[in-house]
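What follows is a set of notes on a single structure, which appears directly below.
One protein chain omitted, others in place.
When the chains are written out, they are named A and B in that same order, and each has its own residue count from 1.
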Amino acid sequence: MSALLTSRNVADVLSGVTNGVIYSLVALSLVLVWRSTRILNFAQGAMAMMATYIGFALLAPSTNYWVSMAVAIVAGMAIGGATERVIVRALYGKPEINPVVAMVGFLLVLESVAAAIWSTSSRGLPTPFSMVDWQLNHKPVAMSPFALYEIITAVAVMTVIAVLFEYTKLGLRLRAAAIAPEVSRLLGVRVGRMLTLGWMLSSGVGAITAVLVASNYFTGLTPTAMDGVFAFGFIAAAIGGLDSPVGALVSGVAMGVILQFVGDYLNSNAIILVALGMLVVSLMVRPNGVFTTARQRRV
Amino acid sequence: MIRVDDVSVAYGAVNALRGVSFEAATGAITAVLGANGAGKTTLLRTISGLVAPRSGSVWMNEARLTGQRTEDIVRAGVGHVPEGRGVIAEFTVEENLRLGAMITSRPLREALAQQYEWFPVLGERRKQAAATLSGGERQMLAMARALIAGPSVLLLDEPSLGLAPLVTAQLMRTVADLCASTGLTVILVEQNARSALRIAERAVVLYLGRIVADDEAAAVGRDDQLRQYYLGMVE
Partner (left out) sequence: MGPVQATQRFVATTVLCVVVILASWLGVATPRVALALVVVVDVFVISVSLLTSRSFRRDHPVATRAVLSLVTVDVLVAASGFFSATVNSNLAIGAAMSIVLLGLSFLTGSSGQISIGNGAFMGVGAFTVAIWANHHATTPIAMVLVLAVVAGGLVGLLLGLPATRLRGPYLAGMTLAFAVAFGAILNLFGSWTGGDSGLQLPYAVNAPRWLFHFYSSATSSLTVNSVWLADVAIVTTGVALFFMANLFASRTGRAMRLVRDNDVAAELVGISLPRARVIAFIVSAAYAALGGGLWTIINNAVTPSTYGFALSITILSLVVIGGIGTIPGAIIGGVIYAFSANVIAWITAHTGLNPQGNVASQLNGIIFGVLLVVTILFAPTGIAGVVRRWAARRPR
């Protein structure tokens, strides 16, 4: 048994899952925004990065990790809400291309401002749990306390969001505002507020994700730390379906595992290429995602 | 009581309503009739605030509705069942009703129970996705969803659309009974003039955005000219 657990393939699976839940979280953020406002938030990663800087770089370095995490989450929600009210709201009803362009521009601004204030050098964050792999019979298992923390946090976040949407009054309103905004208004739902809230939830989740990514001392916190993760997260969301939270979870984890094997058995440069290939193939077969509930447009 | 006071609405260059004025008495059913494009739906949307008039205003008793947001007008007691019903197909019957009940302070269980009493079919299908309902059932769901909040005014936009005559008749009966038992003020927009006139006390006829008749329902129903030219009721 212990030989199995320390074997190369199981190690890849475990590492893959650890990476995969991060992609799932990013994908979930994108799904939240897409479902509420039909916009693909390209600045998602950058907003989350900025929130992390606010939580960890603005406050004194000696601040407790959990306090900084809480500040980052609040900052993230504030950024998300402000972005929806100021930028996104002005773009409703405009051509599809406009919000994409605006978010890309916003991404550039956020990364440049962060680099201007805090420079591009990597910043280490306090690590709340050890990153040393556990040992089984003196051989390492590809799981450390930190990795387990990542997985548990991700699962907890996804559960909270799922419960919120499916079982609470607020969730009902959020879903209604996204699916049928006019009808919802006729039922007294304050649709504008629901849209803002959707963005706030998305960027709150995003902030948690960025903190997890940045807490990894191999990468640390840089203005562009979330770029790669965002790319993978987007691919996961696109494959799973931009309107499907379940899709986000499944495709994120699946991608994490598959790419871990690719990196291990092939070449680390091949990882993004395989991911790109998966995206292309998946979108050709299922243009709206594998788990989508959207119907194909018919003339 | 709903009072529409000299309301004009334009969509860009198109005048949808021109100087429309009438009153819908409290506790009565007022039918709004006319052909396609006459402005009936626009009228309802103006009352519930989805559309802002270029001039004129809408009043509910002493309160001015025009200028307020739809969400607030609805909370003031105006229920609007839109054209096409607006049933949220992805939700279950019960979820649709729960959504409607958001703005009322009545306990949810009580409110739901009452709707299931008035519309037993909904009770049977409460856990089903709304997409699986028939046309008539969806219309009932849409009405129940508007009624669950306990409005004092109900705006109904073409409830008989796409429904078989038998179902339509049943629906109209239900509306009439509700109105009689709860004192609801109903404004009923219909292309199917005959079925509407059977239950309405008053009727208003629109033609190209203007009112061409405003009289007791029976009188409107008897007027041959109206019947032929504006209501398409060919005997």
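The rule is short, and it goes like this: contacts are C-beta pairs under 8 Å (C-beta built on N, C-alpha and C of every residue); 3 or more make two chains touch, one makes a residue touch a chain.
All of these numbers come straight from a predicted model, not from anything done at the bench.
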Could you run through the displayed chains and say which ones the absent chain touches? A
Candidates A:Ile179, A:Ile258 or A:Leu283 - the one touching the absent chain: A:Leu283
Give the residue, chosen from A:Tyr23, A:Phe42, A:Phe165 or A:Trp199, that touches the chain omitted from the document. A:Phe42
Touching the unshown chain, subunit A contributes residues 39-40, 42, 87, 90-91, 94-98, 100-102, 104-113, 115-120, 227-228, 231, 234-235, 238, 242, 267, 269-273, 275-276, 279-280, 283-284, 287, 299
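We adopt the following convention: only the chains that are shown with their structure count from here on.
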In their complex, what parts of subunit A are in touch with subunit B? 169, 172-173, 175-176, 179-180, 182-191, 293
Going by the contact rule set out above, which residues of subunit B touch subunit A in the complex? 48, 50, 70-71, 74-75, 80, 82, 86, 88, 90-91, 95, 98-100, 102-103, 145-146, 149
